[in-house]
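Each remark here refers to the structure printed beneath this line.
Only a single protein chain was left out; the remaining protein chains are all shown in position.
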Amino acid sequence: MSRKVALYGLLCLLCVPFVFPTWWMVTSSMKPISEIFSESLLPSEWTFSTYSQVFRMQPFGQQYWNSLYIAVIVTAGTMAVAAMAGYAFARIRFPGQNALFVVVLTGLLIPSEVTIVPLFRFFQSLGLTNTHWPLIIVPVLGAPCVLAIFIMRQFFLALPPELEEAARMDGLGRAGIFCRVALPLARPALGAVAIFTFLHSWNLYLEPIVYLSTPDMYTLPQALTQFVDIYGGPMWNVQLAAATMTAVPVLVVFVLAQRQFIEGLAHTGVKG
Amino acid sequence: MTFWTYRRRDNLVGYLFVAPALLGSLAFVLIPLGMVGWYSLNEWNVLGGTFEFIGTENYERLLADEKLRESLVATAWFATGLMVLNLSLALLLAVLLNQKLRGTTLFRTLFFSPVLVSLVAWTLVWQLMLQPEGSVNGLLGLFGADGPNWLRGETTAMVSVVVVQVVKNAGLNMVLFLAALQGVPASLYEAAKIDGAGPWTRFLRITIPLISPTILLTSIITIVGSLQVFAQIAVLTQGGPGTSTTVLIYYLYQQAFQFHHFGYGATISVLLFVIVAALTLLQWRMRRRWVLHES
């Protein structure tokens, strides 16, 4: 019993640095601007006008949609590309396999600041700046996808070969084995990839700023920086209201999905 | 005969499966990287529009650059601190939350929530909390300790930047560790118990080896990620005080984008790439020694 109490105490203590900033973000978005920098836990008077201001100042609904559909496409595309590549690197033997894997792996090692200028020139020459193309193609096929490939490869490596052999006996080809046997088993790993990829796309900051130039095209992280007063100084409470709205739905989805996600991940594949 | 064609068809499928990723890497990673390499051999004045081949001059400058050396030291501290703290905290949380306990769902969500908060809001609130009269020192005061001016001391600034980053992202690794922990068969623990192994031995001898693939994964993600942490430093310390938190990526950003030395910035990019590649290769080489399923 006392062990349980100690455990709860420890967890609560550890929780503070994780929870306080979020708490502050949510409550401060309802504080009058003059109280933003005070560290009071609750606003002295609750104002919700910041939330309507968010929509008045920016095409926030459109920007929400932009972020959402980009993230969904990127997630779906990455899952497809990564599952195929990860499977091939883990389970199929073909000449040059290791060399090609190293080639792909370089993408993992490159911060986006490094290649942004040549990439920008590339998309500029195709006339694709101020479109969402670069924000979709590069993550799906380029560097950000590599982490996903890596996760998938690690997963497929741990898959018992007997399952595939049985399927092969039944006369299934490679593509058949991949679709009917490997992919269904990979659901938890795909779940991990989905969460990583979605969050990465959802939080992308540098690229949208460089590529996009009209408010209708903006994504959320970029839109957050656009709530400024006459002087150009940030309107913190409005910004925080927008930030709250970008974080809370994702949080809710995580709450709903986390048990299945974690247990799914455990029960099948990445078992040690 | 059938075996042979199966083999050949297998090769084809293999190439087809990796083709999208491979072409993507070529177009969006390797070619841009090659261009960065080419820029590094030139003096590129972006504003004036001049682009002049200068051979290895930028690399000679790299060797003589004292600020670069300071920045490498800062980077090493930052990456090491971040990796050790992030992985141990994430593992601790995962172990604590893997117990049969009411409310674990709530706690998992709470620990994961910072991952979802916008970076702007996150760094701002920490900046406030780390003020001399902020809540961090307020809390320390309760225990009678006199907290420092966190972001203004060279060592404390580094510690602060690391902690802010760890708290933001530890939840992600925690989730991965949790999943791995739940995959460890309970029967193994039972058997070990019967053999008289204590909890600590069980953790070291059973848990750690069995979750080693996840440890490899998280450590690669974390170390690569740590070398790309930039916005937090820009907001919290701008690389200061002095140059104590000017990590390599921030120095690269300063040279290329702030000081307009694109050619030299490209040269630092090449160095950064070499470092990350070397580190990852090292981890990759060592994996056979300690990671399951890799030998």
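Chains here go by letter, A and B, matching the order in which they are written, and residues are numbered from 1 within each.
In this text, a residue touches a chain if its C-beta (ideal position, glycine included) is under 8 Å from a C-beta of that chain, and two chains touch if they have at least 3 such contacts.
By definition in this document, contacts and distances are computed from a predicted model.
Taken from the listed names "Carbohydrate ABC transporter substrate-binding protein, CUT1 family", "Catechol 2,3-dioxygenase", "Carbon starvation protein CstA" or "Imidazole glycerol phosphate synthase subunit HisH", the protein name that UniProt assigns to the chain not shown is "Carbohydrate ABC transporter substrate-binding protein, CUT1 family". When you scan B:V13, B:L30 or B:L130 for touch with the missing chain, the hit is B:L130.
Among B:L110, B:L151, B:I233 or B:I268, the one in contact with the hidden chain is B:L151.
When you scan A:G77, A:G107 or A:G191 for touch with the missing chain, the hit is A:G77.
In the full complex, chain A touches the omitted chain through residues 33-37, 57, 69, 73, 76-77, 79-80, 116-117, 120-121, 124-125, 127-133, 136, 179, 183, 209-210, 213-217, 222, 225-233. For chain B, the residues in touch with the chain missing from this view are 44-49, 127-128, 130-133, 149-152, 238-243, 253-254, 257-260, 262.
Heads up, the rule we're going with is that only the chains that are shown with their structure count from here on.
One simple way to say how far apart two chains are is to compare their mean CA positions; for chain A and chain B this gives 16 Å.
Touching chain B in their complex are the following residues of chain A: 4, 7-8, 10-11, 14-15, 17-22, 24-25, 37, 39, 81-82, 84-85, 87-89, 92-95, 97, 100, 103-115, 117-119, 122, 137-138, 140-143, 145-147, 149-151, 154, 157-158, 173-175, 178, 188, 192, 195-196, 199, 203, 205, 220-221, 224-225, 236, 239-240, 243, 246-247, 250-251, 254-255, 258-259, 261-263, 265-267, 270-272. Residue ranges of chain B in contact with chain A, taken from their complex: 9-11, 13-15, 17-18, 20-33, 35-36, 39, 93, 96-97, 99, 101, 103, 105, 107-122, 124-126, 128-129, 134-135, 163, 167, 171-172, 175-176, 178-184, 209-214, 216-217, 220-221, 224, 227-228, 230-231, 249, 252-253, 256, 262, 269, 272-273, 276-277, 280, 292-294.
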